[in-house]
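Take a look at subunit A:
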Amino acid sequence: MSAMALTSASLFGLCGAALVGIGLFCIVSHPDLLRRIIGFNILGAGIFLVFGAVARRGAAMELGGDPVPQAMVITGIVVAFAATALAIALLRRLASLTGSATFEAPAAPPRSEP
Partner candidate 1 sequence: MTPTYAATSGGLLLVLAVMLPAAAALAMLVLGPRHTRRVALIALALGLVVALATGLQLVRSGTALIYVIGNWQPPLGIALRADGLSVMMLAVTAVVMAATGLFARELFGLDLATSDGRLATSFWILLMGLWSGLNLVFVSQDLFNLYVALELLTFAAVPLVCLDGRGETMAAALRYLMFALLGSMFYLLGAGLLYGAYGTLDIRLIASAGQHGPAMAIALALMIPGLLAKAALFPLHLWLPPAHAGAPAAASAVLSALVIKAPVFLILRLVVDIAPPGAAAVAGQVLAVLGAASILFCSVMALRQERLKLMIAYSTVAQIGYLFIVFPLAGVGDGTAPWGTIAWTGGALQLTSHALAKAAMFMAAGIVAEAIGHDRIRDLGGFGRVLPLTATTFGLAGLSLMGIPPSGGFIAKCLLLTAAAIGGHLWLALTILAGGLLAGGYVFRVMDRALATPAQPLLLRKPIPLRLELIPLVLAVLAVGLGFLPLAPFGLLQIGRPDIALVSP
Partner candidate 2 sequence: MGLADAFTLVCAVAGAILFLAGTLGLLRFPDTLSRLHALSKADSLGLGLIVLGLLPQQASLMGGVKLICIWLLAQLSAATASQLIAGIAARRKPQA
């Protein structure tokens, strides 16, 4: 059983590594900001899966995994959701104000007068 748990943990760890790469690529290369926000969520999922692999490897005492990284992932998922919500609120407001949902549009330099 433990050898199986180990194989499965490594498999999901590798999946996490791949998702990190995919999410990162989406963030740095996609012009659409909404898509970049999804990219952040994929990157986050990959990171959490690495934690999950670490937790699964630490299975002991009749527990399916080390509870400490599992708890960290729960905290992390909630924080990632809050980040997504804030980013989307900003993006929606940006679109309402400027009619553009990208950074690529020629943005006027910020002025300080109100």
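How these were chosen: all candidates are chains of the complex that A comes from, given by their letters.
Some observations on this one:
One rule holds for everything that comes next: a contact is a pair of C-beta atoms (placed from the backbone, for glycine too) under 8 Å apart; a residue touches a chain by one contact, two chains touch by 3 or more; residues count from 1.
This is a predicted model, so every value here is computed, not measured.
Interface remark: subunit A makes contact in this complex with candidate 1 (options 1 or 2, touch as defined above). Of all residues in subunit A, only 20, 27, 33, 36, 40, 43-44, 47, 50-51, 53-54, 57-58, 68-69, 72, 75-76, 79, 82-83, 86-87, 90-91, 93-94, 97-98, 103, 107-114 touch candidate 1 in the complex they form.
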